[in-house]
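Structure record follows, encoded as structure tokens.
Only one protein chain is missing; all other protein chains are in place.
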Amino acid sequence: MKGLVLEADWKPREGYTLTEFERVTGKAVTGSSVWKNPRLRLRDVPEAPVGPRDVRLRPRACGICGSDVHFYETDPDGYMLYPGLTKFPVIIGHEFSGEIVEVGKEVRDLRVGDMVTAEEMIWCGECTPCRNGYPNQCLRLEEIGFTTHGAQAESLVIGAKYCWKINELADVYGDVDRAYEAGALCEPTSVSYNAMFSRAGGFKPGGYVTVFGTGPIGFAAIALARAAGAGRVVAFEVSPVRQELARKVGADFVYSPADLERQGLRPRDVIMEVTRGEGADMHVEAAGAPPRTIPEMEETLAVGGKIVMIGRASDRVPMYLEHFQTHAGQVFGAQGHSGYGNFPSVIRLMAARRIDMTQIITSRFPLDRAVEAVQKAIRREDGKIMVRS
Amino acid sequence: MKGLVLEADWKPREGYTLTEFERVTGKAVTGSSVWKNPRLRLRDVPEAPVGPRDVRLRPRACGICGSDVHFYETDPDGYMLYPGLTKFPVIIGHEFSGEIVEVGKEVRDLRVGDMVTAEEMIWCGECTPCRNGYPNQCLRLEEIGFTTHGAQAESLVIGAKYCWKINELADVYGDVDRAYEAGALCEPTSVSYNAMFSRAGGFKPGGYVTVFGTGPIGFAAIALARAAGAGRVVAFEVSPVRQELARKVGADFVYSPADLERQGLRPRDVIMEVTRGEGADMHVEAAGAPPRTIPEMEETLAVGGKIVMIGRASDRVPMYLEHFQTHAGQVFGAQGHSGYGNFPSVIRLMAARRIDMTQIITSRFPLDRAVEAVQKAIRREDGKIMVRS
Amino acid sequence: MKGLVLEADWKPREGYTLTEFERVTGKAVTGSSVWKNPRLRLRDVPEAPVGPRDVRLRPRACGICGSDVHFYETDPDGYMLYPGLTKFPVIIGHEFSGEIVEVGKEVRDLRVGDMVTAEEMIWCGECTPCRNGYPNQCLRLEEIGFTTHGAQAESLVIGAKYCWKINELADVYGDVDRAYEAGALCEPTSVSYNAMFSRAGGFKPGGYVTVFGTGPIGFAAIALARAAGAGRVVAFEVSPVRQELARKVGADFVYSPADLERQGLRPRDVIMEVTRGEGADMHVEAAGAPPRTIPEMEETLAVGGKIVMIGRASDRVPMYLEHFQTHAGQVFGAQGHSGYGNFPSVIRLMAARRIDMTQIITSRFPLDRAVEAVQKAIRREDGKIMVRS
Partner (left out) sequence: MKGLVLEADWKPREGYTLTEFERVTGKAVTGSSVWKNPRLRLRDVPEAPVGPRDVRLRPRACGICGSDVHFYETDPDGYMLYPGLTKFPVIIGHEFSGEIVEVGKEVRDLRVGDMVTAEEMIWCGECTPCRNGYPNQCLRLEEIGFTTHGAQAESLVIGAKYCWKINELADVYGDVDRAYEAGALCEPTSVSYNAMFSRAGGFKPGGYVTVFGTGPIGFAAIALARAAGAGRVVAFEVSPVRQELARKVGADFVYSPADLERQGLRPRDVIMEVTRGEGADMHVEAAGAPPRTIPEMEETLAVGGKIVMIGRASDRVPMYLEHFQTHAGQVFGAQGHSGYGNFPSVIRLMAARRIDMTQIITSRFPLDRAVEAVQKAIRREDGKIMVRS
């Protein structure tokens, strides 16, 4: 079968000492310090066998994610930009949906022909965090499209327990193709859902919500905040294309920090105005730029307000904890999308048309042109680029 | 000034022993056992003085509530139907909004001309439940329109701390009159909000919600469930007029238990169908008929599901607690609307047009015809009847 | 190897219709309607093989549970009393600890020689409730000692993910035997822990707690309430032996409902006295007699109080939900012990000597005399009877 394979050279940077784990497993914990000269090409890969609790699916839609882009982009020394856990060569693609074409013999809830989306985090279900209810903190995590083969391919084998049916989306959209696209967006949407509702406990209806950064995680945060009854949703984003999409998915107010700066303003100024001086009940960091965004959030915390950290960044953030004391504020860190009913809840919201994430798709490519899709993503002009099969 | 006064005779039923509290205060704890021959008429009442922390407002809209109707209706022995705390004569009316016309000298946050709605529960702020954060369980509660003069009048004096500004609703609706009507509906809407979100902790977006009984509390529960991202909202109601209104405010499915019965079905059957076999994440009892509604809810609890009890009833309910054990279920009792940001959150939801409760208003009367308004309410053909000034 | 096998005849009662599930699986959902003439004897059973993710352990301590007794006791028609899921013949015994003697080849966290206790609920980890974080509501549950072989035996094979290490208890008690006994009590203690803390959210330190019924679940509830900072712990129990044990594990007050009745009192009277008129913040039902216990709890709910239902009963309970409304009260149903850090938390509490459940052990038998142990349990004179190997 064909798959979009990312290859790179295992060349730890000078001064970087490989850990025992890295040496034994061939997985780089800090990818950007180990992998050099990444190449991406569509090539033939043997099909994996289907184990007793697995299914094989034919991917029908698979989004290009920011991490996919960072696999491909390099720094001046030729090292890939993506800083996380990776094992190459690997077929990339982790935001996907597909049709079940084969089921393992112990699989009870899925049938050939079912339409499904799937989690990307292959949590073990057996380590202590998994058993205690923290699958996103699994100690033995594998990640589809990062350490095991992903969905930019003609076929994918995955454990049945990571799949969620989306059959009903076909009725809702009246269109199988769009249903698969919506399905492929369940993964990033569940990342925001998990952070805002499962980890941080949500906000009470009527609460004011801000979202900093509107990539797909930010779009999902906006749509979810709106669907969950936010009194006002305020987004910050520099790209005009994305500002427009932010409005489409539900932002009541959208500002460009750069434009504000030209007017001598900062996000904090408009937040206090829009929230009528009360501040935001929930701030969502989806920009991955906490040294710049968190100070704005701190200054505009409502009494009892929450900051939800989703964007990843390796910078330390100079925080003024006194604000959290005077305002009864709190900070929640979140990663992942598994557990807590996240996926089924997101699917229900789509099925009820409370959210329609397909609005953020701005480009579509066939699998044959998937390399081109990644290259377009590098230009950062899109909402979401979708590879369709 | 004129006010709609309810008078009745203090004639404890035979066999009913007045408590010390009742004798000393002249308040009946169980009104329906004490008050006979209720009469309702518009008459002149002296205006109350404005204390240093009070405001005087001119009521502009005041809804007729089910309890108002139960003040006026009697049983075969001539006793009023309303079973709760009451002290007559009293001007009735507790779902209201108005314009501030005078402010006490220590009032800092309100000005003459402000548009406000107000809580009906005059919590003391000093008893142990109040200090511990349970104003709806205040030990020294007075209730506007029940034990102290209410808003079916030309003037009302109330503590400033029970008022919430609705000025911005005028902009939202582009119409002061409709803004006052919306304001008058904040009280019943906050009862549902308090129960569902402050007491029971809400449901996660995408959750399935049922509402049994669609008086104004039920309508508010529907609108709030929809605004807060319920995956499906299912309502049960016998009156065709109210079924239609239930759809208008946001129910995805509306059933008549009577019609179902004719088809050999029970609510549990349609709930399981509509929830795709998973059951409801939140059931709201707003019918005041728990012996009939709770068994339907028990049988259709989702794993982790909640029952929220708002309707009042003096019957014991034969409950099968085993269901709550097998399903990790829970029951929350709720009364009142004060505290927890309930009123300001409801006002924000109205201001953001996430809910529009004015849709349930089906009749309007001037204060001069307020007796007629109550009489029409007895016919139970309306959504909400509003008295306007 | 030897095992204490329970056999019975599959003879559905007249009028009882077997479900499809029962016919296909040979498991009775309502054991007491299907199994007749239960017999218990120690006999030879072939050893099970150890799968790649399994361990074999040599049981060292295994408690006799109330359900074991109900397997063996019969009604006048000769049917067993236990009403739940069962598949016979089976080796009984589900409250146990043991030494690891063999580990499967994919097991990473356990070694031969480790001391462990284990969950009794074999949750699948793949059904929707499991994936959503509700292992105790697993749709494909197997239960050790109920549907698969248990620990009253010389050997037991179990999935590694159900085991929890108790090595450190040996240091704490300075005695391996007592450590294994403590380990065998983790299962019932985790049932109470799960109900009180994971499901019901606990009580705030200083809260008043009552426990109705002091079998091992009730003892655990008392010890946990005390360890978690209850202001007062009040227990109700008729058996003098158990009253004494209740005091030992931490009850501040212990009453016999029968004695109270002789004095013209009910539990509600002493609860209100002991709680200084404020009522209980948490009531724990561990008696399995809700029609008698719940009314006492309802009348003595503190504002914001909780009822936690652990005891099993098939009776409907006439509940007065109005109490829950006036008192902001809530009811939580709970079953099981898996997930949420229950087991590791209980082990930590034992390791820190915050609780010492071994105090409730009143009799010990070797495996050879295990039938005798069950027969003694029928006399209901003991705290906990332990079979030791």
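Per-chain numbering from 1; labels A, B and C assigned in written order.
One rule holds in what follows: contacts are C-beta pairs under 8 Å (C-beta built on N, C-alpha and C of every residue); 3 or more make two chains touch, one makes a residue touch a chain.
Remember, predicted model here, so these are calculated numbers, not experimental data.
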item: Among A:Ala28, A:Ala221 or A:Met309, residue touching the chain not depicted; value: A:Met309
item: Of C:Cys124, C:Ala170 or C:Ala227, the one touching the omitted chain in the full complex; value: C:Ala227
item: Contacting the left-out chain in the complete assembly, out of B:Thr19, B:Thr128 or B:Ser314; value: B:Thr128
item: Identified contact with the non-displayed chain, of A:Phe253, A:Phe324 or A:Phe365; value: A:Phe324
item: In subunit A, positions touching the absent partner; value: 128-129, 132, 134, 136-137, 199, 278, 290, 294, 303-304, 309-310, 312-314, 316-335
item: Interface with the undisplayed chain - residues on subunit C; value: 193, 197-198, 202, 204-208, 224, 227-232, 252, 341, 344-349, 351-352, 354
item: Contacts of subunit B with the absent chain, listed as residue ranges; value: 53, 109, 125-128, 131-133, 160-161, 339-341, 344
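Quick note on the criterion: only the chains that are shown with their structure count from here on.
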item: Centroid spacing, where centroids are CA-atom means, of subunit A and subunit B in whole angstrom; value: 42
item: Per-residue overlap in subunit B, given as positions that touch at least 2 other chains; value: none
